[in-house]
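Heads up, one of the protein chains got dropped from this complex, but the rest are sitting where they should.
What follows is chain A.
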Amino acid sequence: MGSSVSHAAAPPPPPSPLPPAVGLAVALPSKAEEKSEKKVDYLNLPCPVPFEEIQREALMSLKPELFEGLRFDFTKGLNQKFSLSHSVYMGSTEVPSPSSGTIKVPTAHYEFGANFLDPKLMLIGRVLTDGRLNARVKCDLTDNLTLKINAQLTNEPHFSQGMFNFDYKGKDFRAQYQMGNNAFYGANYIQSVTPHLSLGSEVFWLGHQRKSGIGFAARYNTDKMVATAQVASTGIVALCYVQKVSEKVSLASDFMYNHMTRDVTSSFGYDYILRQCRLRGKLDSSGCVAAFLEERLNMGVNFILSAEIDHRKKDYKFGFGMTVGE
């Protein structure tokens, strides 16, 4: 896969020789100069996106945070860097049950959070009424090395999860090493090969289940489109394509094939970023239609509507909410 893509991105042809400049040709900019593309400098390639964000444009359009019920978020800034957040949620959540797939359980919780955002250090903590803590830390140890910690701690024993990531950003590559609980170790590496194409790969090892895996990814992006492909030894092939149709509209489509379970899913979505609102919607091959609207009522006050209709399972989820504060 990698070799065929690199043959397609061959260097551009050299420009044609200029005619002698006479009369009007001196005043107007020379067309040949405008059309000649810069020769690709393979030693000065841009830094690629991080490996886990390789599909971020598609994920932003195709996977908005759909919810069911009422959601109210209030963020109060005390300082440029420090803010507190209060969040109330009342609705149903899906709990996987052994008998009939998933069942809906009505839940309500209040979540208190504190954020400290500094260019070098970012601390985000959220605690729920049932004692669960969600913590995220991002610390720039040096200019190129970043430490990220992600943890979900619960009161019940053996249910907590944590992950440490060390990211190194080089001139045209990024490398990451991950350590998690349950003896999870992973590493990934992504390199820019041409100004538009970057290739990456990842390996991981699960200690407790003695499982390991390797995966490869490629990302081709221009100003108007992004195409990515990922293959993993766990039997998953994921392709996605995002096209920016105009300043306000972008369309995305996504295809995923799981070789182990012979599961194929494909979805198509749109993302309208307008002056007062942002509307995202998607249509799935498993018969699921979803939409998510964020409407800006006033400075800092947003009204949210979320809808997800699953025609195959006859499951209808509608949610509404408000977000106050930045």
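As a convention for this text, contacts are C-beta pairs under 8 Å (C-beta built on N, C-alpha and C of every residue); 3 or more make two chains touch, one makes a residue touch a chain; residues count from 1.
The rule we apply is simple: contacts and distances are computed from a predicted model.
When the listed names "Alpha-1,3-glucosyltransferase", "Mitochondrial import receptor subunit TOM7-1", "U6 snRNA-associated Sm-like protein LSm1" or "Centromere protein L" are checked against UniProt, the chain not shown comes out as "Mitochondrial import receptor subunit TOM7-1".
Within the complete assembly, A:125 is the residue of A:125, A:195, A:213 or A:235 that touches the hidden chain. Here one chain is not drawn; of A:153, A:236, A:277 or A:307, the residue touching it is A:153.
From the set A:72, A:116 or A:216, the residue in touch with the chain omitted from the display is A:116, counting the whole complex. From the options A:82, A:168, A:257 or A:320, the residue with contact to the chain not on display is A:82. Contact between chain A and the unshown chain involves residues 76, 78-79, 81-82, 84, 112-116, 118, 123-125, 127, 133, 135, 151, 153, 155, 160.
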